[in-house]
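Okay, handing you the structure first.
With one protein chain held back, the other chains of the complex are shown just where they sit.
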Amino acid sequence: MKQNVARAVPLLALGLLLLSFPAQAHGLNAAWHALVSQNPEMKAAAMEQTPETELLSIFPVVDEPEAAPALPSPQELASVSAAGIPLFPVVEIADNPGDAGKAVLIRWMLFETSPVKLRGKESVPDTGTFNGWALTKGEDGYKAQREDRTQWSVKILRAQLGVDGLPGPFVEIEEVLVGGAVHKEEIRFNKDTKNVFWPDRNLRYNTPGERMARNRFWQEHVDADVGDGASYAYRLAVTDGERIAYCYRSMPIQTGLNRYEYKRSYKFGPASPAVNLIPADPSAMSDFKSRLMASFAPPTEITARDNPSDSGGAILIEWLPSADDLDVEIRSAEQKRTHPNPVTSYRIFRAETRNGSAGDYILIGSKSAGLDKNEREAQRFETIKKKNYIDDGAGRMRRDPETGEKYVPQYSYLVTASDGVLLSLGQPSTPAGARTQWFDFDKLYFFIVAFIISAAIIWFIQHIKAGKKLFIRKIAGLEAVDEAIGRATEMGRPILFIPGIMDMNDVQTVSAVIILGRIAKTIAEYDTKLMVPTSKSLVMTTGRETVKEAYLAAGRPDAYNDDIVTYLTDEQFGYVAGVNGIMVREKPATCLFLGAFFAESLILAETGNSIGAIQIAGTAMPSQLPFFIAACDYTLIGEELFAASAYLSNDPHQLGSLKGQDVGKLIAIIAILSGAVLATVAQLSSSVTMQKIFAFFENMFSAI
Amino acid sequence: MADTPETTKKTGWYQKVRDIDRRIIFLFIALAVIIPLLLQPSFPEFPAQLVKDTFAEMDKLPEGSKILMAFDYDPASEPELQPMATVWTRHAFENKLKIYIVALWPLGQNMAEDTLNELLKEYPDRKYGVDYVNLGFKSGGQGVINVILTDFAKMYPTDVYNKPLSQIPIMKDVKSIKDMDLIINISAGFPGLKEWVQFGADPAGVRIIGGSTAVQAPLLYPYIPNQLHGLLGGLKAAAEYEELADRKLCGMKCGQDAECIDSCIKEYAKRDKGKVRMGAQAIAHMVIMAFIIIGNITFFIDRRRERKG
Amino acid sequence: MSKQAKLIVFFVIVGILFAVLLVRASQNKMIKPWPTKTTVEYKQMETDEAGVVMSETIETKQVFSWKGFWTWFAAFLTLCIISFLYDDNPFYKFAEHLFVGVSAAYWMVMGFWTTLVPNLFGKLTPGLVAKTGLIEGLEGVPWTWHYIFPLLLGIVLLMRLSSKYGWVSRWSLAFIVGTTAGLNFVQYLVSDFMMQISQSLKPLIVTAANVDPIISTSPVICSLSNILLFLGVFCGLIYFFFSVEHKGFFGAASRVGIWILMVSFGASFGFTVMGRIALLVGRMEFLFADWLNIIVQ
Partner (left out) sequence: MLRRTLPLLITFAVGFVLVISKFIPKVETLGEDFSIYFDIIAVFAFILGGGNLVKIHGNKIYRRSEGWGYSLVCIIGFFATLTIGLFKFGNPLGWTGNVVAEGSAFKGIYDFIFKPLGATMFALLAFYVASASYRAFRAKNAEATVLLIAAFVILLGRTFIGKMVSFWVPIDQAGPDIPSFAEWIMNVPNLAGQRAIMIGIALGIVSTSLKLILGIERSYLGADTE
């Protein structure tokens, strides 16, 4: 019993080490560099930026596949080691590049636990065997060799994600044989440092419990048996037939549209670092940080918070750039001297944290060092200290499958500075969850302005309702309407009303219809013929309602029939052709063009002219106004058209709204005036404060 | 304002001129347009600053940049806008930009196809789905823009050939308008450039240039330069843009050789619809101005006579 | 000259011209009005197995092309419309009615294929639409339940056809007006009010450092322009004030305002003239190049 415990202890320790071990990042990078250093093609590819890919946890756990990803307990670790599978795959999953979707690329590289533990005072014996490895001392260092006759194979399991974003049961889709019959493995240590410098000195094997690549190449499997657009989670398992060790499940991967740029060199492209930065406990964290050999400073003060004023699903991560950030403004001359190769990019890792414990840290994105365009823009007034990254992949409110209680997933973030090869880690952020805001504060000033104007309009309407007097100036065009109707009656010729050619989703048309209602009433009283050809069926529908009501109100329901308001065609010039025809044949005495007009305005007005009709026009289409002004007797310019609907509307209280609009104009005038003054001062006196004030003022109106 | 037949009494030559039959004016205009068309005189073009800016906006894009081209016009305004569409598409093909075509006008889709068919003759190696894609027309005006501002696939499940977007290589790394490097809109009214500026480029923070009919142009100046980064207003601007484009191409072809450039530009000028049409345009302008002058002369004489008694 | 005589003369002239054109056509000097045997190309977009490259396979067929005939027909219609310039006449009426009919149907068809199918059926019964092959990639897509509403509102709108329940259609009307009001309220306030204000915040005195090249390179002119711009907007807005009598200062300001407005109208007019002429040119090009083939392109 005692002995068992004694035996368990180192294994347990080993497990913990594996667990808390950070430098797998280097491990894999290095492993990959190992490849590159031998393969020029890859070397070239290595120069290109690493495509971001989702990573499986590389830590093997023995449990049934469906278990949700959580940190293995020490007991589990023990059992793992007991399971004694020395292999673990480092896997990356990506949409199979350059295809039409419907395929997922799964790549893994097998690693195994190191033969040597240089923990504490422990050292490698000069010769003999060690953990089943035959050690020999060479002139250039130690050699470790061993043979492995086991038939290792990797199982690939897949589960489709339900709508709730949680995976269904994992099913095995492929088993790949990986371990050859006899497998020779050879590593070398440096005499003095006991560091491994072969297969690759990039491997900074100067920390204990190291792992290195078993068969140093990527094995691939393309899973072409997936539906387009559907999301899947994968997990791999290593087995020798009897024992099996599972990895955690991958992040969901969706086929189809690639999420990152497709590089031709992808297949040979560099693997992103196999990152499994699981700080089981803070102490372990500081522990492995201290062991980091990256030659540059890490980012600091990493904070994560909900991205403000959005509809959820996004978290804002901020951090102070590494002191070795390539940006000259951040990097001091001293640092330039000490650290010649600067930090070129930051990689952002995310771990979902459930009840306190963080899951796997998974690479979700990267941000290039230095200041980007926006940051430079923002530096006009203040020097940017923090860099930020918005993770819009954060989960929204979801339901726990077991307990059924709702929760917003919390994430803890870790930002690492990278020079392209190595990572140096910052402290992970405190967990944050993405929430949906109830108010968008970017639009605050807009909201205020909108509120003031609306309030003014309503208030003045009430003001008039309360029987108070308001001066509202006359609008010539409107005075003329009744006269025009009268003229038509005298001449015994019809009246033509054109509500423009836009649909009911244009306010001009709506006010035109409103005006039509009022005019129709007068016309019904005069008992004159009214013609309203429309270009949109909805306008026809509405027009009929309105005119019918007007005739009822005028006590002439008998005079109304549906042929007053007719539909010609949606096509602009088909409509014009039709109206032209009506004009020349029916020879209306009065033409009213009120609403949204385009090119047809001139044709209509001209034809109206040629038949000598009185014409009153009104539109908010500035490009058409000159022609109406030229060819019509009266023209309502822009806002006057909307004013008209108030003037003519059935309840006079609406005149109050005009006063409300004037308040709006007043706001505009004041704003423009003060803005102009501010701008002038800011420009003449090149004081930053003034510029800040002006920028703020400008922002009030432009940040919408 | 407008004097109608009833209100005018016929005495004296100037009144005859004043009340001249519209058809005679029509005849003059017809001739002013037809004759230059037949003789095809070529007039010089002097690109305005705004056109130069527009050209630069497009020309500075690196190879492989994504541009969204919105064809929001129909045959009715084809004469004015087609030259822009053509010269822009050519410019894009020339600079190896990726073109994404949408249309808010039903017929815009056809205009786009016509344009492409024409230019694929010049650039036969451009592949559909790789160098350009035609998403076609969707009704809904700014509604469409609102939607594709966040997600193309939501509004455009497929392209015009009913291919799901996910199967089109060029769409692979494109989700919404925000992924574009430049928006080009060629519009003849509503929905058009104004809507693209308000609901597309502004919220998406993408630079936008546009071509509009001369009629629309004045309405769009208020958006320059903060919201709208380039504008071709009418045929004139199109012709000037053609001039710039030709100069660039010829520059690359001939280097410094002056008369080579001249001949080259003359060569290209033949295919430039805009330049050809500007000839007739200029003459017609003069005729119209002449009419305005005559009209006012008669008007003043008339008024003096009336004052006398 | 009597009306009949005029008509006779007219038709004789037209006949002669027509004959001349036919002769030209028969001499291959212009496009032929009768069908001709030609090879047409059918373009088909395809993808290979990987679906990476979309290749165009072009199959050619020998068919009788009616293009000539239709081109002549188009030319005829063009002339019909132009004839309205002289006076209203049967030809114009023919073209007009044809246009009205065709375009009304055109929009219905477009609305059906480009809105109803993808945005209504595609949302409500994706499976079905996928089966018909109209839109690929909808297999297994769940239906969007809330698109039931537009369907209902649409049907409700059709109730208008019934005289008894016509009033029900007001519901969809109300919905539309509500949508219009809601969307326009914000959008116009944003882009035409706020944005225009923020764009008007220009310094009244421009230093040489920040001149706007589009206006001028001289700071003096820029300053004057900005001042004029400010005054222009100011007076223009004053003109639109409804609750103030246009007397005294306001009278003067609004008078300046209307002038400024007139300048912009003049500008619009100038541009419009350009545009219209261009369109005429386009039409004439069709007649003289595509049809009569007099201009070499």
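We call the chains A, B and C, going by the order they appear; numbering starts again at 1 in every chain.
As a convention for this text, a contact is a pair of C-beta atoms (placed from the backbone, for glycine too) under 8 Å apart; a residue touches a chain by one contact, two chains touch by 3 or more.
Treat the numbers as computed from the prediction; the structure is a model and nothing was measured.
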Chains in view touching the one left out: A, B, C
Among C:18, C:64 or C:113, residue touching the chain not depicted: C:113
Hidden partner chain, touching residue among A:353, A:546 or A:702: A:546
Which of C:71, C:125, C:207 or C:293 contacts the chain that the document leaves out: C:71
Interface with the unshown chain - residue positions in chain A: 309-312, 436-440, 443, 447, 450, 453-454, 457-458, 461, 503, 505, 507, 510-511, 513-514, 517-518, 536-538, 540-542, 544-546, 548-549, 552, 563, 566-574, 576-577, 599, 602-603, 605-606, 609, 620, 622, 626-627, 629-631, 637-639, 641-643, 645-646, 649-651, 653-654, 657-658, 660-661, 664-665, 668
Hidden partner interface residues of chain C, rising order: 40, 42-44, 70-71, 73-75, 77-78, 81-82, 84-85, 93-116, 119-120, 132-134, 146-147, 149-151, 153-155, 157-158, 160-161, 166-168, 170-186, 188-189, 192-193, 196-197, 199-200, 214-216, 225, 228-233, 235-237, 239-240, 257-274, 276-277, 279-280, 282-284, 286
Residues in chain B touching the chain absent from view: 1-3, 20, 22, 25-26, 28-30, 33, 43-46, 48-50, 74-79, 106-107, 109-110, 113, 117, 136, 139-144, 146-147, 150, 154, 160-162, 214, 217-219, 221-222, 234, 236, 278, 281-282, 284-289, 291-292, 294-296, 299-300
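Assume only the chains that are shown with their structure count from here on.
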Chain located farthest away, centre of chain C as origin (C-alpha): A
Dominant interface by contact count, named by its two chains: A-C
Inter-chain centre distance, chain A versus chain B - centres from mean C-alpha coordinates, in Å: 34
Chain centre separation in whole Å, for chain C relative to chain A (CA means): 34
Chain B and chain C: spacing of chain centres that average the CA atoms, whole Å: 13
Junction residues of chain A - those touching two or more other chains: 98, 100-101, 228-229, 505, 573, 599, 622-623, 629-630
Shared-contact residues (touching 2 or more other chains) in chain C: 47, 51-52, 107, 137, 190, 195-196, 264, 268, 271-272
Residues on chain A engaged by chain B in the complex (per definition of touch): 98, 100-101, 228-229, 256-262, 502, 505, 572-573, 596, 598-599, 605, 609-610, 612, 615, 622-623, 629-633
Chain A - residues contacting chain C, complex: 98-101, 227-230, 446, 449-450, 453, 470-473, 504-507, 510, 538, 541-542, 545, 568-571, 573-575, 577-578, 580-581, 584-585, 599, 602, 622-623, 625-627, 629-630, 637-640, 643, 658-659, 661-662, 664-665, 668-669, 671-673, 675-680, 682-684, 694, 697-698, 701-702, 704
Touch list for chain B against partner chain A, complex: 1-2, 4-6, 22, 76, 141, 164-167, 169, 171-173, 175, 189-190, 215-216, 218-219
